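Working notes for the structure below.
Omission of a single protein chain aside, the complex is shown with its protein chains in their original locations.
Take a look at chain A:
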Amino acid sequence: MSESEDENAVVQEDEVFEITDFTNASDWESFITQIEEIITNWNLTSYVKLQPLQNNEITNGDWEAVTAHLKFTNVPFTMTLHRLKFKPDTEQFVEELNEEDDDKIPHPQYVEDMMCIDNDFPARAHCIARWYGLRCFLILSISSSNGITNQSKCNLLTSSVSIALSNMSCDVPFFVQIQENWRRMYEGKAVSTGMSTQFEMVHLKKCPQQYAYLSGLLHLFKNKIGLTSLLSGETRVSARFTYVLHDWGIDGKWPAKPPDPEAVASHFGTLLYGCLEDPVTELQLAAVWPSMTGDLVIDNDIHSDFKPLSAPRWVVRLCYADDLTCLLSSYLYEFIKATNRTESMSDLLNVLEDHTTDKHLGQALEKITDPSAGGMLPGVKLASGLTKVVTDSQTLFRKSAYTLGRIAAVRGRIPREVLNNIKSYMFFQESTNSRQSSSQQQQASTYTFYHKLKAAPIDSLTHHLAMCAIVVNLCHGGLSALAQVWHVFVSELRTMLDKGECLPGIDSSKPDLNTCLLHQKLQMLNCCIQRKVLREQRSPRSSSEVDFKVNPSFVDISEDLTESNNHNNHMATDESKNETTPLKEVDKYDGNLETSENAAASSNHSERLSSNDSRGKFSVQSDDEDEFFECESDIDLGDTEQKHITSGDQHQEISEQQSLDQVSFTVNSNKTEDGAIISRDDVEHSTNENKDSMVDIDVSYPAEGRLKPCDDLNLLRCNSSLFIPHTQDHAPVTEDQLEEQAEVFSKLGDTKEGSKVRAKMQSASLRSDMEAFKSANPGCVLEDFVRWYSPRDFENGELSQRMKIPQNLWVTTWKSAKPVPAHRQKRIFDDTKEAEKVLHFLTNLKPAEAAQMLIPVCTHEALLVLRLASDAMKESLPSLPLICNQIEARAAQIFKQWHMYGSVANQFQPWTKDIQSKVEDLFRQITFAETMIERARSLQHKFRNLGDTAQVNAFVRQLLEHPEVPLDEAAVGPVGCIIKYYFQNQQNIVVEAESPLSSEQSEDVRLPKEIPPLPKPAGREFIIRASNSYPSPFSRKLPHRMYAVLMQNEFRLASAVSHDSTFF
């Protein structure tokens, strides 16, 4: 029954009350009626009897709590029913209490429960259940204010409830909470057939001297229930003494060796995990004596029979540190802090008047990172300022910052050698990661974990950067350190671009949209560098730029001729080719490009690769081609190239052209992909006047830029194979650029006009492909192109209807396309500009923004670490892998939805509060998992001598999964022995501390003094039970119970005394 329903019930009751004629009824009567209503709603209106409680059922069973609201005068109260849920199979056992002979009246359920000894001292239960052993009870408490402190008010309430319950034949014990809530004081009563039970409590700060031992308590209890006879065997006593171990000693302490701050600070390869202090703060050992005959046990101020080492049962319970500082979590929390800072690079350094130029900033940074500079540097000032910010921070993660402050000496500037290490780790270091090398192959193209998280591959430059950033942020002075690393990183990128060196640890594929934006940007930069290299490797031989521009085609040909010569002297040329022409290198790059194409393009990829196999066959065909060319070569030559040819000896030139074709094919097919995509951008064919290209079929030029034949197709109008041309690659783009493009497209609207403009905007690559196609297939027509490009638009020997629409973009583009091989087309992709864009983007990021961009990469790393750790612990923590799954799924969800850009490309968009809180939440989950792991590791360490690994794991698992674990064979069992050992160690330390003056004289005195194996109990609990006639000797014999707990600062008695209400 839900709370709101109950509320309704109460409200209804009020209404009924007002409408009917009970206007004279007192507040008291109204209150009773409300209670009766609630009791009815909860179906507590008959005396029922359930199966006896099973062993430990109070701890292990499912409890439910239902609450209803009610009012006395205008004061609101709540009534709560706490109840152990019925097990389905016990429900049938319900039997009605039947009234028979007076003597044989069975006890009500609650009395049975109270007297049941199988649930003494439950490990986990509501305090009422613990003190009285009840499985079902009601609690009336005042909703507001500080509780009921007035005794007469309390009596009034108690009697109201008591009347209501007995009216309704409800024998569930009820309690009224009195005094301040923290005192957990209750007074209660239960009413059943012919009897009632009074529940009373005493709560004191100090234990009165006369009740300090069982003897005194027994005396008190017997008095209370009028047990005067001297007969023994009438009281039963259960006892539980608790001993606390808080010092595990050298053998038990965890971490056995705390992490070395210096090591942490210089460890960039992976994130480390583990706690800095012991997650297991305390072990509580309880020695338990189940129900014994009370009068036979001696326990007084002189002697006690309660010897814990010989107690029949030992039970342990652990206490864990609330707010554990763990390394993995600290990296993350500190990093999150960095992401919230607003300082720009220059703010951080606090030295620049001129905030605009990077140059100044760079100088400042150089100064700050230069150890030769004096001690009066702003860095010092900065460091203290930063410490203040960190320690003043009101964030959740204050404590970790504090603790790690000890690891991470806050420094303003990173020492130069450290910075150099960082730089070489980022840019030069080979993979040291064993995780990596095994999975490297599959990572290249398949969809892996880092894709899921939209992070970056392990050991990529991005990953290395992230590792350095997160480590220096924790260990080298926070944000200012981050700023320095970022500066070094971006400067190095600039240098590499200028020098034309490809980025290490960035594959040569196009930006992978399933990685984080930063990784895409680096991939983009790498693409730019590669193309720059290609271009520059080709152009130096063309003497000078000027020459090149004056007669580009001439240069081209001569260059290619060199190639063909090389080819002709095939045997000798491999080396010389290397020296004289860098083309081989060029093709190598393309090989790279191809192999790292991502999955989406792989079908394409394999198609092209197959050209390798067809090489032999092709050579034959290409001979045929040459024949054909010669035949046609006297036709008017319109192309620039042709002009050049006419100027020389035509015949000879053409034969050279043949071999050129062969060469370029051989070279290319060897390395698969087009080797000449973007060179010679200076030649801008597309802007030349193109009157001549309107000629219907133009076969007036030699074929150039062929990749391979397209199946077995022949051109429609000429007797020649149809060739797939080398084409310009699609320009690499990052997701923010795509988003920007999509935005532009959608702004054009959904009108016909908009549609046309969109198509036009996207037709550049179509035109480029058409020109390349024409160049590779002299004499081709649009039909030929369509057969390759969009085969379904060529049906029954003609173009599809839609392709035949006059003036459609395909037709018009085709008409205006000139035959230009891809390598001489204007490059679609301007790598110089794009590289600058990337660098500009990175340079302008604030350190905090850079940190945000790295969060997915750092999280990816953290999750890998967590997964490894969790796999290692799964024997002790079988639920952990599932938790890891959940965390990973959550992370994937968050990072896939997180856009780091707006509608304009190359503009970073700081994260929203929403994303931030999701990420923080994720980190909390990681912390939780790490804490669990550390608990388990700590316990494994502490109990490592228990037996083989499986035994240790099994015991640790028990400890982690249950609030209390009973020990086999108590003190003499295997666990018992280990625990005794720890206690003994703790005792030795304590005793030494107590008598520090072990001078020579006192030595003899000390020796015989035996150190007790266990400390004084921190708490003692007793349950005393008895049956006796009460209130008078003529009354029926009824069961009574008293619970007592005696601790250093608390003394509590909870008694339940039953009255015979029939005979007294």
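In this section, a contact is a pair of C-beta atoms (placed from the backbone, for glycine too) under 8 Å apart; a residue touches a chain by one contact, two chains touch by 3 or more; residues count from 1.
Everything below uses one rule, namely that contacts and distances are computed from a predicted model.
Comparing "Alkylglycerone-phosphate synthase", "Geranylgeranyl transferase type-2 subunit alpha", "Ras-related protein Rab-18" or "Modification methylase HemK" against the UniProt entry of the hidden chain yields the protein name "Ras-related protein Rab-18". When you scan A:L156, A:L272, A:M292 or A:L809 for touch with the missing chain, the hit is A:L809. Only one of the listed residues, A:H899, A:R944 or A:H962, touches the absent chain: A:H899. Looking at A:D712, A:D750, A:D948 or A:E1010, the residue that reaches the missing chain in the full complex is A:D750.
Within the full complex, the residue among A:M292, A:A759, A:V991 or A:A1018 touching the omitted chain is A:A759. Of the residues in chain A, those that touch the hidden partner chain are 447, 451, 510, 513-514, 599-601, 603-604, 727, 730, 733, 735, 738-739, 741-742, 745-746, 749-750, 755, 758-759, 761-763, 765-766, 769, 789-790, 792-793, 800-803, 805, 808-810, 893, 896-899, 911-915.
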